[in-house]
Structure formats: structure tokens, C-alpha cells
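After this line comes chain A, so read on.
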Amino acid sequence: MKFRHLVLGAMAAFAFAPTTAMAERGTDGQLNIIYWQAPSTLNPYLSGGTKEVEAASLVLESMARFDETGALVPFMAADIPTVENGGVAEDLTSITWTLREGLMWSDGTPVTANDAVFTWQYCTHPEGGCAQASYFDGVDSVEAVDDRTVRVNFTEAKPFPYTAFVGAESPIIQAAQFADCLGAAAPECTEANFGPIGTGPFAVEEFRPNDVIVFAANENYRNPDQPAFSRVVFKGGGDAASAARSVLETGEFDYAWNLQIDPTLLAEMEANGIGTVVTAFGTSVERLHLNQFNPDPALGDIRSTAEAGPHPFLTDPIVGQALSMAIDRSLLVEVGYGAGGQPTCNVLPAPELYASTANDDCLVQDIDGANALLDEAGIVDTDGDGIREYNGIPMRVLYQTSTNAVRQDTQALVKQWWSEIGVDAELRNIDASVFFGGDPASPDTFQKFYADIEMYTNNFSGVDPEAYMANWRCSDIPSPESQWQGANIQRFCSEDYDALVTEMSRTAPLEERGRLAREMNDMLMQSYSIIPLIHRGGVSAHANSLGGVRMSDWDSELWNIAEWYRIAE
Partner candidate 1 sequence: MLTFTIRRLLMAIPTLLFISLIIFLILDLAPSDPTASLPLTIPPDVRADIRASLGLDEPIHIRFLLWLNQFFVNEPLNLLQHWTGWDLGGEGRTRVISWQTRSPVVDIIAQRMPQTLWVVGTSYIVGILIALPIGIYSAYRQYSIFDQAGTFVTMVGFSVPPFFSGVLVIVIFAVNLGWFPSVYDTTHVVVDWPSFVIQLKQMILPVMVLALQITSQISRFMRASMLDNLNQDYVRTARAKGLTETVVVMVHVLRNSMIPVVTVIALGVPQVFGGAIITEQVFKVNGLGHLLIGAIQGGDIPTVQTLTFIFAVLIVLFNLVADVLYGILDPRIRYD
Partner candidate 2 sequence: MFDDTSRKTLVTVRGLKMYFPIRTGLLRRHTGDVKAVDDVSFDIYEGETLGLVGESGCGKSTCGRVVLRLYDPTEGTISIDGTDISTQGQGALRKMRPVMQMVFQDPQASLNPRMTVADIIGEPLVEHTKLKKAERLDRIYDLMDAVGLNRDFANRYPHEFSGGQRQRIGIARALALNPKFIVCDEPIAALDVSIQAQVVNLLEELQEEFGLTYLFISHDLSMVRHIADRVAVMYLGKIVELAPRDGLYTAPLHPYTEALLSAVPEPDPVAHDTANRTILQGDVPSPANPPKGCNFCTRCPRVMDICHHEDPAFREVQPGRFVACHLHNS
């Protein structure tokens, strides 16, 4: 054991300084983090990927971040502006942020309101291709009231104004560093993109794209006692299983991210007692979309569009309900997700305020009930081939998803259960880069939905579901006219629903917004055009000697890395 420690120690150049929790800055030595998908840049505005956003969150900060409960915590801002404290205008058309006093960039220069204004200009430049541009949707202008005060003006009332400059995906960058990098020049600023100057607890020492990042403690960090670690090595590469192994079995790393591996394998590794698996649940839901339009290949180019007409049987909520009842969600979790999943009956499972409890019947599998339901509705097997007919049309479905071991396991199980209620499913899987690729010329994208049923995970970032729930408006149905863009994948359309969306966009009080969101969720659920399966969480692991981890799925999971420390042995 001792020899092994020496080797590992030498390898990772650990400093074996025994320390107590919450000591001075930089006294806990080196922190080793492994992200098996390596960050390719540290500018989150040029890459929307989670890995880049989270790596950059060690350096770049926002006015405020979300903690593990989804509550806002001021970071660069002195406090959280609200209508009550006057930070948010009464008519909800502007929000005014005040920067902390004496806030400095890691290069020692002061942070001013101009940096925020510049950030807005940078990301909204028409030629920049900013990946986080949606955070500035509805922002009319950003102005510097004085050196420490930033006002964000919206084009119309914004009941939830915490989008721009909030969360890891919308950080403030230094105007001085990126001044020459506006628009088309953005990619040419390699030095700035690979080594942004920030206000976070760490500063970039070395960046190797898609490989490794070395961070050093930021000497100008606002809290003089933080961070406890003097160095962070942020290694990328490999696969989820080997990343888990390096934390839970060999102890070479302190923190590993996104460990979506076989749950039993993960549990075995954790049993070694070196590290702990942690999870955080956000809003990701693995769901089935039931095509409300007819995807019959005989229809050619008009299939899965309004012109093709409604689906022969999936528009009937009874059918959807039976399909949902036949599924054992707990078994799906056990087989494919382990700690990283929970059965759910809602497409909007969190935050708590928005989560409905009206649909929880689906948590228990009920094949007999599903059969009875279909029999009662007169949907029976008329020709004795074991497959029910709906108005003479046999209930055969094409069930597609992206290529991924867990999804294929799920597909196989679901097919089995559906065959027990007389529904025949043909399975298909498509490479993720094609399925999610959005190429309008490809017939295999999830937007085109040339199938009866498809399965994938979606979520929304931040804590406010307004924009997410607006996805299911009639106007958001993908069609050839919209180049197949639009998020209403199952082609759900209801005037009542659209009315609720409009109402929510005008409602500010949180309680009222919660009620509306739940109502919309229930309306979707009762249409059975969408069948939620698993509420998916992020799964990470950290060494038992690492303290202070408060994993959040509402923000970068490294959001509070400044508070992390080494637990003395």
C-alpha cells in the first residue's frame, strides 16, 4: 500500500501536505479531475459542449450561479436582483446587476460593467456563431450604468430575467482580452480562446486542446482563503469506464465526470472504498415521442408532416396510455441507469416547484391493465396473429433511437413488453451524429421523425421551464417549410396548450408560473403523445479524500470548486 502510494504520488506529483479543511489558499496541493471527453476550447461561447462549459467554469464566472437545489447564488454580483429589492424593473423589462466591490480579473485589472457590455456584443455579433446566443434572446441592450452597475434591457416583459450573465453557459469575458476577437475574427484569437482571463478561483496555466488543462490558483481571487488547491490538472480522454476506474479503483484522480456506465460495474468499483459516486438530477428526461402524423413510407416526402394526415392509431390517447402502462420503468433504471436514473411520469420532472404529481400511476407496470384498456376500447386482435388491429390497421410501429448500448437495451425490453399487449415494434438505431445532426437532407434525423416512435433525452438548461414548455406549441412542429427545425418533435398541437404558453410568458409570480407549468406538463402527459421514461441525472465520482463537492445539475457541476478541499488523512 505504501509503495503504491509512493508511485501514485510521484506520478501525479502530489504534494503530501497534511492539511485541515478550509485552510489557506493553495495549501491542499494538486487536484486531479478527469473528463473522458476532453474540452476542445475554454471559450464556452465558441463551443456549446458541456465539457467546454464546465472546464471554463473554473476560470470564467457569471453574475450568479445555481446551487444544487436550483437556487441562485451571487458570484460576480453583489446580490441577486429581484423586483422586491428593485433590481428587476416593475414592468419586468430590465434587470440591473451590481458587481462586487473590488472584483479583479486574474491579471489584476478591475472588472467593470463594460466587460459585461462587451460580452453581450461578443455573443450577439451576427458573424460570430456564438453557441450561447439563446441566453441573450430578448435582450434589447446591455448598458453600463456606472463602473459597477450593468443594466440588461429586454425587448418585452421578461418574467424570468436570470438568463444573460447567469449560469456557467453565459459567463462574462474580459473586454480587453477579446477586443479584437469580435465576429468572424473570433476563431483566430486562439490564445484568448485557450486561455481566457477570468475571475474564477483558477487561472489557465497550460491548455492542450482535447487533451489536458493545467490550472493554477488565481492569485487575485476575491476570497483570500480560496481555492484550497494550488493546481488543477484537468485530464481528458479515454472512456467513461476507465475514468471511473481511475477514481474508484486506482485513485489516480480525484474527480471523474459523466460516468454513464453499466450500473453494476460502477457499484462494484465503488465498493473498493476509495471514492464515492455522486449524482445530481436536473431536467433531463429520456422519453418516447409518439408521432402524431402519419410516417407511412408510401407517402414519400410528405410523411410525418401535416399533409400526411394524422397517425392511424397513435393519436388515440388510449393507445399511448396502454403503451405507457406496459413499461416497467424501474427495471429500465436498474438495467441501464443505476444511480443515474429514476423512473418518471413527467416530461418536466424538476425543479420541485414545477414538478407535477398527477401522473404517477405510470410508475408501476400494469400489462394486464393495458390489455384490459385496449380490449375495452375495442382495439383487439381480429386476425389472430397476436397483433391488435386498430380499425383494421395492425398495430406495428417502427421504434427508432440513436446508437447507444443503454438505448438498445431499453428498446429490446420495451419491444418485449409491447408484444405482450399485442403491439409489434420494429427496432432501429441511428448513429448519434446523424440522428441529432439536423442535416435537412438526411432522412434519419430525429426532427424528420420518419418513424412511429422515437426515443432520446432532452432537457433545458437553467431552472426556468418557460422556453422549454413552449416547445410544444403548434407553431414549433418541424416541417419542410421550416427546414425541419422546431422542437415539437411528436407534432403535438392544441389551442388550449398554446394559450397556456402565452399566459406563462406574461406571468411573473413564481407560484403562478409553477401552476401553469404543471398544467402544461399534465396536458402533454394526458395526450400520451409523449411517454416519459427515466429522469436522468449526472453521475460523477469523487475520491473520498475530496471534500466540499456539491454537485449541481442546474449549472456546471464544478460550480463551487473554490470551496473544494482535501480531507486530511
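Keep in mind that, in the parts below, a contact is a pair of C-beta atoms (placed from the backbone, for glycine too) under 8 Å apart; a residue touches a chain by one contact, two chains touch by 3 or more; residues count from 1.
A word on the picks: all candidates are chains of the complex that A comes from, given by their letters.
These numbers come from a predicted model, not from an experiment.
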| item | value |
| --- | --- |
| Single touching candidate for chain A, where 1 or 2 all sit in one complex | 1 |
| Complex interface listing, chain A residues touching candidate 1 | 3-4, 7-8, 10-12, 34, 38, 40-41, 43, 46-50, 126-134, 184, 186-188, 190, 193-194, 206, 208-212, 214, 233, 235-239, 242, 245-246, 249-250, 252-253, 432-434, 436-439, 442, 444, 456-461, 485-487 |
